[in-house]
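The complex is shown incomplete by one protein chain, all other protein chains being positioned as in the whole.
Chain IDs A, B and C follow the sequence of writing; residue 1 opens each chain.
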Amino acid sequence: MIDLKELILSKDNLIPLLRKLKKDARLIAPIKNEYGDTLFSEIDDIDAMKIDLHNQPQASLKPFFLPQQETLAGYTVNNGEYSFTPPDKAQDTIFFGVRSCDLTALLYMDLIFSKPSKDATYYDRRNHSLIITLGCNQPFANCFCEATGSGPYLEYGYGLQFIDLGDRYFVSAGRGKGADLLKKWAYFFREVNEEDQKKRYQLFLEARGQFTRNIQVAHACQKLQEEAVPEEIWETLSRRCYDCGGCAYVCPTCTCYSIDDMAQGTNHGIRVRSWDACTSSGFTRMAGGHNPTDRSRYALKRRFLHKLKHDYAHHGKPSCTGCGRCVDICFGGVDITTFIDLLTTQKTT
Amino acid sequence: MNNNFIPSPAKICEIIHENEQISTFRLKLINTSIPFSFLPGQFLMLSVPHCGEAAISISSSPTALPIIDLSIRKAGTLTNAMHMMKAGNQVGIRGPYGNPFPMKNFVNRDLLFVAGGIGLAPLKSVIDYCLFHSNSVHDAAQSITLLYGSRSPSDIAFQSVTSNWQEQGVNCRLTVDEADTDWQGNVGLVTDLLPRHNVTDNTTALVCGPPVMIRFIIAQLSAMGCQDEAIFTTLERHMKCGVGTCGHCHLDGKMVCMDGPVFSLSQLKTMDVMELAQ
Amino acid sequence: MPDIMTICNYCGCGCGVYLRVEQNRVVGSYPSKNHPISRGNLCSKGWHLHEFIHSAERLTEPLLRKDGELRPVSWDEALDYTASALTETKEKFGTNAIGVLASAKCTNEENYLLQKLTRIGLGTNNIDHCARL
Partner (left out) sequence: MTNSIAELEGADVLLVTGSNTTETHPQIGRNIITAVDHGAKLIVIDPRKTDIAKEAHIHLALRPGTDIALINAMMRIILDENLADDLFISMRTENFIALRDYLHRLDLDELATITGINRTTIHEAACLYARSSKSVICYCLGVTQHTCGTDNVQAVANLAMLTGNVEKKHSGVDPLRGQNNVQGACDMAALPAVLSGYQNLADIDVRNRFLAVWGREVPKAPGLSLTEMTHAGINGTIKAMFIMGENPVLSDPHLNRVENTLKHLPFLAVSDIFLTETAKLAHVVFPAASFAEKSGTVTNSERRVQLCHQAIPPIRNCKPDSEIIMQLGRRLNCPGMDFDTEAEIMEEISLLTPIYGGMHYDRLAKNWGLQWPCWNRDHPGTKFLHKYYFARGKGCFTITEHQEPYENPEKKYPFTLVTGRGSYHHYHTATMTRKSRRLLREYPEALLEINKEDSDKLNLRDGETVELASRRGTVHIKTKITDRVQPGTVFSSFHFFEVPINLLTLDAMDPKSKCPELKICSVNLRKVKHD
């Protein structure tokens, strides 16, 4: 009897395996499209679409579990009667080629959306999902997952974890669905030998040495527990925040949202949940105009402290997963790494 | 799994016009088989057709169930639309959410309520609850005093309620910022009324109103010797979910909708809140 | 359905934006990383580009003023009425009594067609748009 926790998949068998998986579920993987963008996309024709495992997917898995805009309920108003209908149900989905940082982010979202009771639409999608990750042998340009403890390989959380050993994948199974899958398609795999183990370990060590950015995340988290951030840091950063919301939208762990009604006619409409950004001034403004947040000075305070101070205090680790997506896109050049650099290089007064 | 965001329809049974800006909407759930209970200080997410939702604190006492009162001031789109509604119309509610006032702590205490404007709404729930239990040996408060400030005589809300309370032994002191010719009562801010009252070891203060008022009253109460643990307020923040996930009411590591909206001063002092800012 | 690439409808930067479509509704907009202008981010307007498309306030029927009020009519009626009103103006006051405003929000093809129509269909060079505003 072979151990179903760890197996080897020859690269030749990848497409055949995915083809089987696709029979029972929607299959989503990073696809490089005609515009040169690598996006998680649904695979209709597995032979025609190019799965791209060499570039970082532009967006994380967040849009699939907490979409930019989703319908929470439909409503009707008839003769003063007001009623609501629940949204469509999720379908079984397998995600392939997910990076460690993005799965870590998903595990964080699981936590956020489990209290006080499980968020219905989020958990509906989550319960219908299986995540197959790909450990990172080579970090991307802006990555710093080592510093946030969310990569380059993972210990848990995945359905299956693939590690690229060159001509083959080292596959580890998580509990439940992942293990079942290996059992069902065992004939595609072979057992792990000592050579495979060694190579995996070697690659892991090498991967850790290849980060180009040295971001002092742990130091920053520690420092935030101990002392207040100097006002001038908030002001320097906030002056450069041009209110696009991009950092929050591309962030795999930014879960802030808004709920609004969208009328579709005089007597019906939909209640939608959509991404929101705590960096925007309307985020905290109350009806009547009063706003407890002074954006000109603290536009970024809430976001950075939430990630690095409060979540660290609550969960023992920051909710930044080091995916680096927010790094090059900030209009003012004031992303979370700028903050960490400012904070950790600043002399204590 | 229940969809956390689908409200239950409720009917507006009665609308009490409090003043030009504030009305109290008396609601009843359409489906009476839905179990519903709450404690003073908790709030609901109110849905008004096409307007979305807003967090509104319940102004009636749980002892008045199945009646649920929401006292609402015209402030934005939703509240203005609410004021256009008529008795018999339906709205949606979900909740209750948030931490209530620690009612058990109020037994045998001298309760001092300080409110400004619509801020009386959540405190009204507490006062009604206390009065309901005033004959019970185990649940009654020692005494109840209310200091209530309004901008002008025509802005005074809950007029019949306060006179009713007066009859039931509540020491009600009303004041207005600007008097008109008919006004016989106090003129000035609530902060002017407060020093005329005794604060003892047995005083528990409940404060609700505009942030500036809260700030000054809390400072005064502390100066008068009131303990941090015996001063309570309820914070108002923009909220979207009520269940601690949307992030809007995030306050220095806490969620006002889950960890509040009722906070004691000792809790507030550990947080960075504008109500205490200098 | 794969997301559709288009160009942002707001300012003159011209960001590459993907529109996310579900059941014939646009439910999201996000930047292209590879596009030379957007480079992985949009401004606040761009990130919310999809929100006005399905607004309940959209015009959905042709309207014709009857008894002082705009009332829904068929396309044929609206177009016939317009064509005859323009023809009548031309006959009565000459071609230069007609003025046309094109749009900096519409496509090149639409602007091209409109100035062509103005110049040879209506017979005037009275065409402009809000370039200066």
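As a working rule, a contact is a pair of C-beta atoms (placed from the backbone, for glycine too) under 8 Å apart; a residue touches a chain by one contact, two chains touch by 3 or more.
Here the structure is a predicted model, which is why all the values come from computation and not from measurement.
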Omitted chain - touching chains that are shown: A, C
Absent chain, residues of chain C that touch it: 4-16, 19, 21, 24-26, 35-39, 41, 43-45, 48, 50-55, 57-65, 70, 75, 78-83, 85-87, 89, 92-93, 95-117, 119-133
Touch residues of chain A, complete complex, unshown partner: 35, 239-240, 242-244, 258, 260, 262, 274, 276, 280-282, 285, 289, 331-333
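Please note the rule applied: only the chains that are shown with their structure count from here on.
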Chain contact topology (line, ring, star, complete or other): line
Dominant chain pairing [most C-beta pairs in contact]: A-B
Middle chain, criterion being Cα centroid separation: A
Interchain centroid distance [CA atoms averaged], chain A/chain B, Å: 39
Chain B and chain C, separation of their C-alpha mean positions in angstrom: 50
Complex interface listing, chain C residues touching chain A: 2-3, 5, 16, 18, 20, 27-35, 39-44, 46-47, 50, 54-56
Residue ranges of chain A in contact with chain B within the complex: 72-73, 75, 77, 80-84, 86-87, 112-113, 115-121, 123-124, 255-261, 263, 269, 271, 273, 276, 278, 283-288, 290, 292, 302, 305-306, 309-310, 313-314
Chain A - residues contacting chain C, complex: 33, 35-39, 41-42, 58-59, 63, 67-70, 242-246, 249-250, 262-265, 269, 280, 325, 328-331
